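The complex is shown incomplete by one protein chain, all other protein chains being positioned as in the whole.
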Amino acid sequence: MRIKVSRREHFNSAHRLHNPEWSDEVNERVFGKCNNPNYHGHNYELIVSLTGEVDQSTGYLYDLKELSDVIKKYVLIRFDHKNLNLDTEYFRDLNPTAENIALVIWRILRQQIDEKFELKITLYETERNFVEYPAH
Amino acid sequence: MRIKVSRREHFNSAHRLHNPEWSDEVNERVFGKCNNPNYHGHNYELIVSLTGEVDQSTGYLYDLKELSDVIKKYVLIRFDHKNLNLDTEYFRDLNPTAENIALVIWRILRQQIDEKFELKITLYETERNFVEYPAH
Amino acid sequence: MRIKVSRREHFNSAHRLHNPEWSDEVNERVFGKCNNPNYHGHNYELIVSLTGEVDQSTGYLYDLKELSDVIKKYVLIRFDHKNLNLDTEYFRDLNPTAENIALVIWRILRQQIDEKFELKITLYETERNFVEYPAH
Amino acid sequence: MRIKVSRREHFNSAHRLHNPEWSDEVNERVFGKCNNPNYHGHNYELIVSLTGEVDQSTGYLYDLKELSDVIKKYVLIRFDHKNLNLDTEYFRDLNPTAENIALVIWRILRQQIDEKFELKITLYETERNFVEYPAH
Amino acid sequence: MRIKVSRREHFNSAHRLHNPEWSDEVNERVFGKCNNPNYHGHNYELIVSLTGEVDQSTGYLYDLKELSDVIKKYVLIRFDHKNLNLDTEYFRDLNPTAENIALVIWRILRQQIDEKFELKITLYETERNFVEYPAH
Partner (left out) sequence: MRIKVSRREHFNSAHRLHNPEWSDEVNERVFGKCNNPNYHGHNYELIVSLTGEVDQSTGYLYDLKELSDVIKKYVLIRFDHKNLNLDTEYFRDLNPTAENIALVIWRILRQQIDEKFELKITLYETERNFVEYPAH
């Protein structure tokens, strides 16, 4: 049976939900106050989980200090204290919903983590709203 | 790969664990202080999770504001600040254990949520005791 | 300067807010859903704080294991898995609001804790509603 | 002895720390990544505390449902899902640090809450950074 | 569909990460400050989850009070307020990483819990680092 290890980090960002192909009225109706043109923001809580086999010499599946460093270097430095719509390349043409932010983080980290580990992202936008990718 | 989104809500209810087919002694032995005839209560924390595909036009799997409204309309209005045994139809003949409350909420919401979404209920009776349905 | 030590415990109870001198309409208007005749309930989080001088031989202000035992013996055994209105003597003629529950617990524990320690009660009825007695 | 009751609410906002009388270099040096011109954001947790006497007929110091409504009507509607710098009048000429946001909320609510109650604001900008006004 | 119930407990232990087949330099490089020869420690949060069918006569999958007693009797009594390396037989020749502690607890409890229930262990070493076994 395989084991899963997880590391929790956080970042604080501004964002706005908006679909440029829609009128202001439709955006307002669909996204409500999340469509505010001047942005709002969140303390995002990010959990990165890896599944695989324990290394017998260390007793680690993956050194969580190293995982923390990878998350900082490839995710937090790009998203923390940023405006997700304006300051990152990822959300120029992609709506920064929690779902899409989780997908983007998964794609970024998938390139940095050895394929022998399954990778899962859990992202809390608030204490009440959160997403997981992949679902299982 | 599919994505999962979750919404957390809460309700405060009284309940009593009791099997009417058993003697008082057996009820007392099996359910202990949870069998108190005058009821006790909990702050239930409810997490409703939906799994499926992201809508490309919104970036949402399901609008969590709408999910919150559905939970309020079909679950919270019936359970919040109620006596689960006396004030709801669901637990007239069903013991209101955390397991059964989760099953009842799953059945209520399954009728309101499009079948294209997998539905999962997580229910915390206390910080230390919680149930998930379905298990995976 | 004096030091303060605190111990957190919890109890799960049913209660109903009601003033018997008022009509049902007034009770309903004032207490809303907390007036439900069949009761509702909460996971109460209780913090008991003592202020005084550290004992030089132990390094303790007060042994928190002993404080936990005192709370269990004089408070939890009376309130946990009980109906506060029906199962306790304290709320026969006193409305079991969070304010009054905190006052009652303070009076119970004040008789058990040496007067050389200041005593303070903090009581969470929910994560969002809590009271402190005395205020400072 | 007086009692204190508290209500916790939250709001999600964008902000930027900046002193317009300083050069960009000084702003960058003093405020670091909080000076990002395109803003960042937070899930602010707000605790509003009132101290006074319990009303003997209700057992309440202050109806926390009413307090919640007052906070929503005078604070959350102005700050939630807003850009504090651009969308509110309060931070046109005042830097929206946690300290200043707490002071502004205190002044707003002080006008709505009867003077017989002491008012205190606790504001969490993150789980690790928070402010209280007044301090005691 | 099957249901899952979980019970959360905690224990406080000292430990040291070390591979006796390696030099001090390699141990220091691999385990960093976790290799401190005089040990450090953690408040471990342990979640034990069982999956199976609900018993129709009780409404329980498994009595969580009994599960708590099993965890106390077979796990906490051995690990709580102990030095995992020195005071337990399990980590004489096994590095007490969170991964290995979770595996050991799983093996201990697997012998005590009826095979008709799937068993899962989740172990938080800190709020930011945690492991799950089995992974799914």
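Going by the order they are written in, the chains are A, B, C, D and E; count residues from 1 in each one.
Following the convention adopted for this analysis, contacts are C-beta pairs under 8 Å (C-beta built on N, C-alpha and C of every residue); 3 or more make two chains touch, one makes a residue touch a chain.
Here the structure is a predicted model, which means the values were calculated and not measured.
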item: Touched by the hidden chain, restricted to displayed chains; value: C, D, E
item: Option from D:Phe11, D:Tyr90 or D:Tyr133 whose C-beta touches the chain left out; value: D:Tyr133
item: Residues in subunit E touching the chain absent from view; value: 10, 12-15, 33-34, 36, 38-43, 80-83, 86-87, 126-127
item: Touch residues of subunit D, complete complex, unshown partner; value: 17, 19, 21, 30-32, 94-100, 102-103, 127-136
item: Contact set of subunit C toward the excluded chain (per top definition); value: 1-9, 51, 54, 57-61, 63-65, 68, 118, 136
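Just so we're on the same page, only the chains that are shown with their structure count from here on.
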item: Each chain counted as touching subunit A and subunit C at once; value: B, D
item: Distance-maximising chain from subunit E - centres being C-alpha averages; value: D
item: Length of the line joining the C-alpha centres of subunit B and subunit D, rounded to whole Å; value: 34
item: Chain centre separation (subunit D, subunit E; CA means) in Å; value: 41
item: Distance between the centres, which are taken as Cα means, of subunit E and subunit B, whole angstrom; value: 28
item: Multi-chain contact residues (two or more partners), subunit D; value: none
item: In contact (per the touch rule at the top): chain pairs; value: A-B, A-D, A-E, B-C, B-E, C-D
